[in-house]
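Excluded from the complex is one protein chain; the other protein chains are retained at their positions.
After this line comes chain A, so read on.
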Amino acid sequence: MLKSNKPRGRRSAGRFHRIVWAILIIYLVLPLVATLLYALAGNWQTTILPESWTLKWFQDLLHDSRFTEAFVRSIVVCGISLIVSTAVMVPTVIIVVLEFPKWEKVLNMLALIPYAVPGVVAAVGLIRLYSSGPLAISGTIWLLCGAYFVVVLPFMYQGIRNSLRSVNAVMLQDAAMLLGAGRWQAFRYVLLPNVMPGLTVSLLLSFAVLFGEFVLANLLVGGQYETIQIYLYRRQGESGHLSSAVSITYFVLVAIISGVMLRLGKRVLNAPSPADDDKPATGNKKGRGASPGTAAPGITLQGGQES
């Protein structure tokens, strides 16, 4: 009895897992597929699938110089914000965690503030503050970059701090210094490479958030600096097919950029790959999982961070 019971139990559990997966995939992928179909549809009235197909909408989009410009602008703003954020946050968090652990509370609070202030409120406040006075940068991308820096603060802080915690950074620094490394060398060769996996995840997350950000971009720079989201918003009314095409293009481009960033993150500063970062035990568990290969790379990465 016991023998025949066990496998059946496991099999039904496996089926349950698969059902959950299927529901999740449908929930996530179906809207995307529908959008894709609509973007490719020529005539689509009374049938389940479109009656005719066309690439017209994509052509229209890619020939529109406003689209490419908006896209480049978005990348510029996100890029500047993330570069500044990395340059500021990595040393800050490392120094605070290693040298001034008492100040971690303050940093923690600061990192929570962006959640507490709604975008519209922040935007109105920022415009007021920076429209006059010594720092009149209202309406320029610098104000937007500054606001974006604050928006991604929580992601950057959490990601970096968690990687430091998971490797016991204080002890690694001690070990490095006893082996003859100065503070800078310990930072460059030991701490920074160990922060890289967490930083990569933070950057990806931040990038995705910023790339899709509309409220601040619209209120702070609006017509003067048309980002991809503002462009999308403006052309939505023109044609549903066109805005579907915009969504799909936008999705593909973000996916490509994310992939490139993941690659770079792995290679730069010989950071251990996310799989290497896992303990052997977790690796085994993953291998035994119901559906190998279905986990999205982003999810695996985050898992690696938390362990």
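By definition in this document, a residue touches a chain if its C-beta (ideal position, glycine included) is under 8 Å from a C-beta of that chain, and two chains touch if they have at least 3 such contacts; residues count from 1.
Basically, contacts and distances are computed from a predicted model.
Not shown: a single chain whose UniProt protein name, out of "Cbb3-type cytochrome c oxidase subunit", "Response regulatory domain-containing protein", "Acyl carrier protein" or "ATP-binding cassette domain-containing protein", is "ATP-binding cassette domain-containing protein". Across A:V20, A:A175 or A:V252, the single residue that touches the chain missing here is A:A175.
From the options A:L61, A:L107 or A:V190, the residue with contact to the chain not on display is A:V190.
Where chain A meets the omitted chain, the residues involved are 167-168, 171-172, 174-182, 185, 189-190, 193-194, 196, 270-272, 276-280.
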